[in-house]
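All protein chains but one are shown in place.
Chain IDs A and B follow the sequence of writing; residue 1 opens each chain.
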Amino acid sequence: MAVTSRTAWLTTDSPTSRRQARLGQLYRQWLAFRRNRLALAGLGIVVALLLIAAFAPLLAPQDPLAQNLPGRLQPPSWQHLFGTDSLGRDIYSRIVYGTRVTLVIVILVVILVGPIGLLIGAASGYLGGWVDRLLMRITDVFLAFPRLVLALAFVAALGPGLENAVIAIAITAWPPYARVARAETLIIRSQDYIAAVRLQGASQWRIVWKHVVPMCLPSLIVRTTLDMAGIILTAAGLGFLGLGAQPPIPEWGAMISAGREQIFDQWWVATFPGLAICIVALGFNLLGDGLRDVMDQR
Amino acid sequence: MTATPAIAVEKLNVFFGDSHVVKDLSFTVSPGESYGIVGESGSGKSTVLRVLAGLNRDWSGAVAILGESQPKLRSKAFYRSSQMVFQDPYGSLHPKKTVDDTLAEPLTIHGLGDAQARIGRAMSDVGLPASFRFRYPHQLSGGQRQRVAIARALVLEPTILLLDEPTSALDVSIQAEVLNLLTSLRHARKLTYILVSHDLAVVAHMCERLLVMQFGAGVEEMTAATLAARAPKTDYARQLLTASEGFRRAG
Partner (left out) sequence: MSMPVAANANEQPLLELDDLRVDFHTPTGIVNAVRGLSFTLGRERLGIVGESGSGKSMTGRAILDLIPYPGVVSAGRMAYRGQNLLTMDKRSRRKLRGRHISMVMQDPKFSLNPVQTVGTQIAEAYRVHHKASAREARERSLSMLEAVQIREPARVYDLYPHEVSGGMGQRVMIAMMLIAEPEILIADEPTSALDVTVQLQVLKILDDLVTSRGMGLIFISHDLHLVQSFCDRVIVMYGGKAMETLPAAELSDEGARSRRHPYTLGLLGCLPELDRPKGKLATLTRDPAWLA
């Protein structure tokens, strides 16, 4: 009973409050999203990533930093599911704790990149003129360099480390977002509903913030999710090159890097972190695809 | 002495790059009058409306609204006197805002209190049931959307409404409902209308006087009675009139 009345409350044609209208809208999007099996799988992977990170101490049988030199480079067994690395650390435990590192990178980059790209792009597209020219030239400068090379340069300047790696990735990741937001804004600004708010005497900032940005948001969320795989790979790449998270932090890229000397004899050292990166990147990609179908439609 | 006109346009010229889209246009509209502007696409009729509304800022000439000469950049007070209704009800409402959000926005911008009551009144004035208040545009039909757009224009209680083909995207039966609504609102609120349309019958039904435009210039100004009597003076106006009567098979 309670369930059917809640569904009715969500799907009603005549909601009685803003909150009910918003929740109803979200519920309809969820229904559409749910029909896409692959997207659901992607969501499952991302949720699993969150849960593993949250409950890492419960899921990891051993301390990810505890060395055990006599037991080094052991193949997968019931005691060490994914084997041990060259310092005798349990790879399974390290991968479980590595989800936390990955999540930190992902969340920090999203917090930095999304808003910067969105604001620069929306302001550039809506205001036009010299603001547009200035902001877009800056964007072009950043776009002119290959992303990993630019990130490398920044890390080299800032010094290796997880925080600096995140900052470097963020600095190199925002320009495409600004481009997307600007392109969207150029379409949106010529719409009648924007003319209508202008006719109500709204200030430029109010129009950009309250009317243009909400329309750009869905495509940026989709883009961020799709980009997440790339961000994780870049972070892993920096880790692999020794410029990201520093040992002994269990970062997946750095783990692959550490295993590269044994890649032919002790395959498991590099393979399992590699698989973890693949699965998480795939999860974000599938999720992004599903979100695009639901959110980007007009 | 006659009363100050609600709208006075003198020697209005608009250029888009090299093309001269409005040429030396002058007309006046009295308070409470409904004035039609008729023309084919490219006649500049919608551009005139956008200049009056302050949406187009590249023009020369003189525009006075309620006796006040208007600068290119309008004051906030101007928007409380004049509002506009657009042609396409599917493009003129923000897709991510409920009816309530749309109607509350002008009230917030102008710092008007009592939003609840004002929104309720605006909705009942345009014949929208209160249960539609928290619907999104995609949950409304074309006619209902146009009612929301009219409510949005009226919520600031303007005296002038600029109507840009308000019914040309609607089915005829819905057009009749919206035109009836516009007529009764005008009488109840003593509004001044400028109605831009390509449909002579709609203009004759809604307006007392009208201006026929072609290639950016005013061709002929006449009363609705002249139009109904099929007695325009200029060839072009007569040609439009004949064309609007439908197809005629020769011999």
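Throughout what follows, a residue touches a chain if its C-beta (ideal position, glycine included) is under 8 Å from a C-beta of that chain, and two chains touch if they have at least 3 such contacts.
The structure displayed is predicted, hence computed values, not measured ones.
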If I consider the whole complex, including the chain that's not displayed, which of B:L200, B:M222 or B:A237 touches that chain?
B:L200
Touching residues (missing chain, whole complex) on chain B
40-41, 142, 171-173, 175-177, 179-180, 183, 198, 200-202, 204-206, 224, 227-228, 230, 239-241, 243-249
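Keep this in mind: only the chains that are shown with their structure count from here on.
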For chain A versus chain B, what separation do you get between their C-alpha means, in angstrom?
47
The chain B residues in contact with chain A across the complex are 53-55, 74, 76, 78-80, 83-84, 86-88, 91-96, 98, 100-101, 105-106, 109-110, 131-132, 134-136, 139, 149, 152, 156
Which part of chain A faces chain B closely enough to touch in the complex?
13-18, 20-21, 25, 191-193, 195-202, 206, 210-211, 214-215, 298
